[in-house]
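The structure appears below as structure tokens.
Every protein chain but one is kept in place in this view of the complex.
Residue numbering begins at 1 within each chain, and the chains themselves are lettered A and B in the order written.
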Amino acid sequence: MTQSYRIETGGLINRNKKISFKFNGTSYFGYEGDTLASALLANGVHLVGRSFKYHRPRGFFGAGVDEPYAVVQLYRNGETEPNIKATEQELFEGLEASSVNCWPSVNFDIGAINNFLKIFLPAGFYYKTFMWPKSFWYKIYEPFIRKAAGLGVASTKHDKERYEHKYEYCDLLIAGSGPSGLASAYSAAKNGAKVILAEDKPRYGGSLLTSDVNIGNQSGKDWADGIISELKEMPNVTVKNRSQVFGYYDHNMLVMSEKVSDHLPKTKKYHPNKRLWYIRAKEVLISSGSIERPIVFGNNDTPGVMLSSAAKEYLKVYGVLVGKKPLVFTNNDSGYETAIEFKKHGVEPIVLDSRSNPQSEIIDEAKNLGINIKNSYVVVAAQGYKKVKSADVATISEDKKTLGKIENINCDCICVSGFWTPTIHLVSQSGNKTKFNEEIDAFVPGVSKQNETTLGAANGVFTLEETLKTSFEKGKELSKKITEKDNEISIPNVVEKKYSKHDKFWCVPLPKGKSYKRFLDFQNDVAVSDVEIALREGYRSIEHVKRYTTLGMATDQGKTSNLNGLQLVSEIENKVVPSVGHTTFRPPYTPISIGAIVGREVGKHSKPTRKSPIHNWHEEHNAVFVDAGVWLRPRYYKRGNETLFEASKREAKNVRTNVGVCDVTTLGKIDVKGPDAAEFLNRVYTNAWLKLPVGKARYGVMLREDGIVMDDGTTTRISENHYHMTTTTAQAANVLSHLEYYLQLVWPELNVNVVSTTEQWAGAAIAGPKSRDLLQKLFPKTDVSNEGLPFMGYVEGDLFGVKARIFRISFSGELAYEVNVESDNGRFMWEKIIELGEEFQIQPYGTEALSTLRIEMGHVAGSELDGRTIPYDNALEGLLSKKKDFIGKRSLQRAAFVAEDRQRIVGVVPLDKKN
Amino acid sequence: MSLISALNNVHAKGQFGDFEGKDDKNLLSISETTNLLILQIVQYKSSNSSLDNMQVDGLNLRDNPSLVSSNDNTRILWNGPRNWILVSQKKDTLNEIEQKFNDNEFAITDISHSKAIIEIEGKEAKEVLKKGCPFNFGELEKNQCLNSTYNGMSVTIDMLDDDPDKFRIFGLRSFGESLYHSITDASLEFGYIAK
Partner (left out) sequence: MLHIKCPHCGMRSQNEFSYGGDATVKRPELNKEVTDQEWDNFVYNRVSPRGKHLELWQHLSGCRQWIKVERDTATHEIFKTYKANEEIA
């Protein structure tokens, strides 16, 4: 197979390395360095998809991130990904891609019937039609629309790719490696600043790759290559290609998506497919360049109509001709650059310039080359269905309102240039109030809100000389503020062509009797007539027009359509563009994989897990676990085919008849120490604490200031100035912050320290009539009799050489103890309990049995202390001290809290008082 | 009695990740540190004791953010205002402290069993930390420490050395397995030896 649209030599591709790929099932080849788009164009493939609403044929419109049409479904290494721009996807061996939004095929698409029904599908069609009857929405309308629309299919399989995140800090983040990015990075780097230079494309250099300029007596591209290789050698500089800075957030935090592996057939094992960088920069330099905007005319969505800058890029970077009979339609000098490139490669272009008598260096050059130039001419409509075959053209009057006689010119592509729109997405996201610049008919950055500076074309500066000068200076000035170094940089001399003024012309009027669709938004199929309808129906705010017509709401975010839409609204409304204003730019600038946003927090690592030191024993003994916050706790220990209910009943019954053991490590534990510890507890808990003796525990309830119960638990006085507080598993972290709040802010005069010791101790609750017998076996040297260790008593013991804390506390109504040992000994303790408990028919029990036991006893827990109840509601009013003040006490006097009809927990017993 | 350390169940020795074709010396090394004495030392607000007179294992408590005072056995990490974490291989340091520090002026709390401790060493160690921790590691030097989060888990990070970089990462014990997974997972790209 030959590549009939590839020129013999030239371009930046590697012609020594052929790469084969498939598109819609057909095999093609391209070269290393191609994008999917350039390789298809080299093979003469122009039809790549169908449009969103009318299913009209779609080709290529751009050559990069601005592409509205060529969105494909990509297949790579057994995975599939939708919403991939063919103009950004680099070719790799074995790549497969297919068209989206067409069925059964791109050449014969049933949905294209919408094109003939387009009179019935005007703006707001979906809103108006599918509202009624309401019940039809879920069953009929939505599934139909979903099938008919959409830009590809998300995989339903688990995504095997790795996506990683990274936090980074730098002095200067520079977004874009065009002339302004390179110059500012260079002077900042020379001043020793820590610089990150990000480029979304694989190649550095931006416009220098395609423009015909000289910097310091070398070509623009050679100069860029030199700067990049020098920057790469510097330890204070990070240079990243395939990396899109897509969001500008608060406090100079920017997020960048680095495509680490998308250009490879397969991601290297253990390496990420994409890496999301969270970058905090002291200064941000936005050198994001500009995007050419189209001129609107009839059937301007036909495959073969594309931006003139894209045609030039395909030729200069990829050595690909987008057509052999090109028509260039321009309102400024940029179109001539494209025409000259065609001419240099032996292709005869025709230039239609809407201006009557433009004069400039570059136009002279075009004339000298013998290029056919027609002034005051416009394209009225493209002709051809799946590809441009010819163009209806006409002269246009000076006021741009009247067309002359329509002529037809044979052509196979129409390269359009309607001048340049600065890429101000990041600028606007940072909070910068942009302003309209009449000179260039576009918005440019206004006053910076954060530490951001915009340079070059993104700032509306379109001459290289000025761009380089200000960029070198800005890089130097901003880095000097940070590093206090001031390295002299000599600014190279620049040779570039001077441009004449562009024509303020953006839309070709309809000839009499014609009703061509003139598209503004190519991805969402929004035409001039749709915006006209929206305005006729009373929509005025540009934000409303946007939502009603969906103008600029597609995945390309209106990169090529927003300004023309604004021009149209301002024209109809008779307002100037700045008073119409632009819609909000929101991150991400370009679509970002959900996987990249999620990162490594997937599957069982979607959140961290907490485990007790005894966890493995539970696992080995058929525990079925339950999530308790992020803790994993045994819910029950399954025997044979037992159900949850059967197992928990068995476990609870064994506690009532013999003895059971439960892992209570997860309960929150807080060490409260200090001379004022007793006073502090007295203020925190609702009951009295000043007289608790050493060696005794007490049950306590704490409230929030609004009177709602916050938590409960037992606290033990270990020594004079030392208390061991326990909390519920769920509230442990909140209680600690709550205590710190009062100690640091409200009562700073108290000398108390609180620190979490939850992890220090492994805990086992031993409950049941035989628990004391077992305890005695565990601690033969300790007196655990009712006298030696009374209810709510505390002693320290020796568990076969391991120091232990023994608390006599019960939540089940049974005789019960809690034993704590340091965590490294947790499993040792547990196994000893099981071993010595065997003769008492011990069984471990889980949270389900625990709940059963405490409900039987009437003890409240998390289900009752749910953040909505006061002590009375839980029958805890007996714990409210009348003698002292405590946190939340005053709230209990509120009318609602003393109302007689409050819901209240009550105990229920069977009438026969049995069973 | 058999002590089981926090990462006993997950830390398996060997070479992991993208290590093939790389010199062992250039790989990251990851290990679990066990059996340390770890104490929280807090000076109460009313205490007038001059810190200049308060020495532990020959080291002074210094109320300087991010500072670590250290000798071969003991490191004292700044943990907050008038708040330190002492980490020592000498268990009897506890006795020394209990003798020297009056409990009306200082709160001493043993948290030796509260932590899972991972040591990571190698020239990419900071890169591994950057993958989960929002701290600016460009500013961190040898014998400095910080508290922060790693993939949402609270951690204390102590920079032990800078040639090559070496860190001790303290996480809460119950989070140990998750933290170990996060750190080793972030190291796969570079290849690591678990020691």
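Basically, contacts are C-beta pairs under 8 Å (C-beta built on N, C-alpha and C of every residue); 3 or more make two chains touch, one makes a residue touch a chain.
Predicted model only: the values in this text are computed from it and were never measured.
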Touching the absent chain when the full complex is considered, from A:348, A:627 or A:705: A:705
Full-complex contact with the absent chain, from A:17, A:160 or A:449: A:449
Candidates A:265, A:431, A:790 or A:867 - the one touching the absent chain: A:431
Omitted-chain contact residue, chosen from B:8, B:34 or B:147: B:147
Contact footprint on chain B, counting only the chain that is left out: 65-66, 79-81, 83, 134-136, 146-149, 152, 154-155
Positions on chain A contacted by the hidden chain, ascending: 167, 249-253, 278, 280, 431, 449, 683, 705-706, 737, 740-741, 744-746, 748, 884-885, 890-891, 893-894
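The rule is short, and it goes like this: only the chains that are shown with their structure count from here on.
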Whole-Å gap between the CA centroids of chain A and chain B: 32
Residue numbers on chain B that touch chain A, as the complex places them: 1-6, 9, 17-18, 40, 42, 44-47, 103-104, 107, 109-115, 127, 130-136, 138-139, 151-153, 172-179, 181-182, 185-186, 188-189, 191
Chain A residues within the chain B interface of the complex: 164-169, 194, 268-272, 278, 280, 600-601, 605, 607-613, 615-616, 631, 665-666, 671, 673-675, 721-722, 748-749, 751-753, 755-761, 800-802, 822-828
